[in-house]
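Take a look at the structure set out below.
The complex is shown incomplete by one protein chain, all other protein chains being positioned as in the whole.
On to chain A.
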Amino acid sequence: MRINAGLRVPLTVIGGFLGAGKTTLVNALLAEPGGARLAVLVNDFGAVNIDASLIVAREGDTIALSNGCVCCAMGDDLGRGIATILARRPTPEHIVVEASGVADPWRIAEIALIDPDLVLAGVVVLADASGITALLTDPLVGETARRQLQAADLLFLTKPDLAPAESIEAARAALAELAPKARLLTVSHGAVPPEVVLGETGADRRLGPSRPARHASLFETVTLRPSRPLAEAELRAALDRLPAPVLRAKGLLRMAGETGRAWLVQRVGRRTEIAPHPLPTGAAEALVLIGTAGTDAAAEAFRPLGLTPVQALQIPR
């Protein structure tokens, strides 16, 4: 199943201050893109440490990988970089932009909101668990860091192994206050399933190579199928009630009283978008939830809407 069967290319922004772990996450995604043909825009190649055995071609500002992904240096004009990527054939299935250490990731995310060729798949902001509380009060860059965190749909607290428990707790408290709309997740060494960063990409996980046992926590994905068209208000309310373990929800669903089109439902963190979408032929209606342990249980809340869990998978550790 491929939920986003339209022509709009999903775009994820990875933000966070210098040293937050953005490059580690980008490297992990390029090595293991979850079956999606990614185009990743980075500030410079210097820091990206792509496994040389994966590289099939390097041409100017672009590195092509054997898994179908490309990594591009954005140069001094992000808009140009995105336009160049969109012009590539085959069109990438997902664009990831690594924001610069001082950029406001929401300003980048807005490009995906305004360009009809793109759809925003979320803003992921990283924060170094041991450094973030001090960073927030830094006289030079504290405001910049706060702006970044406030833009987040998903907040990754990184390098937890290097931080004492009390600073992790302090960081959690500070982030919860600063970015109440984001879902917070502790991530070590970029070890997070690509679905969490990208959203449901449609690739069949079970056929993929087995994953090394390095994910700190267990992730789950649940697929629900509708037995009848939905009421938008009801669906929205149910999505807004989803508990903390659910990081993302994405679906293509039909609404009651409508024919000929579907609605693309996307929730990242606590931001929900429901937008009309052409009904692709042959695509099944479904809603997919992605999250940590407890997502499976949370899916039960959709039963009264006629959405029934049909498949629950633990994303392999």
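Here is the rule we go by: contacts are C-beta pairs under 8 Å (C-beta built on N, C-alpha and C of every residue); 3 or more make two chains touch, one makes a residue touch a chain; residues count from 1.
In this text, contacts and distances are computed from a predicted model.
Trainee: Which of "ABC-type multidrug transport system, ATPase component", "Amidohydrolase", "Stage V sporulation protein AC" or "ABC-2 type transporter domain-containing protein" is the UniProt protein name of the chain not shown?
Mentor: The record for the missing subunit names the protein "Amidohydrolase".
Trainee: Who touches the missing chain here, A:Leu54, A:Val141, A:Met255 or A:Ala297?
Mentor: Touching the chain that is not displayed is residue A:Val141.
Trainee: What is the set of chain A residues that contact the non-displayed chain in the whole complex?
Mentor: Chain A touches the chain not shown through residues 17-18, 44-47, 75-80, 82-83, 100-102, 106-108, 110-111, 113-116, 140-141, 143-144.
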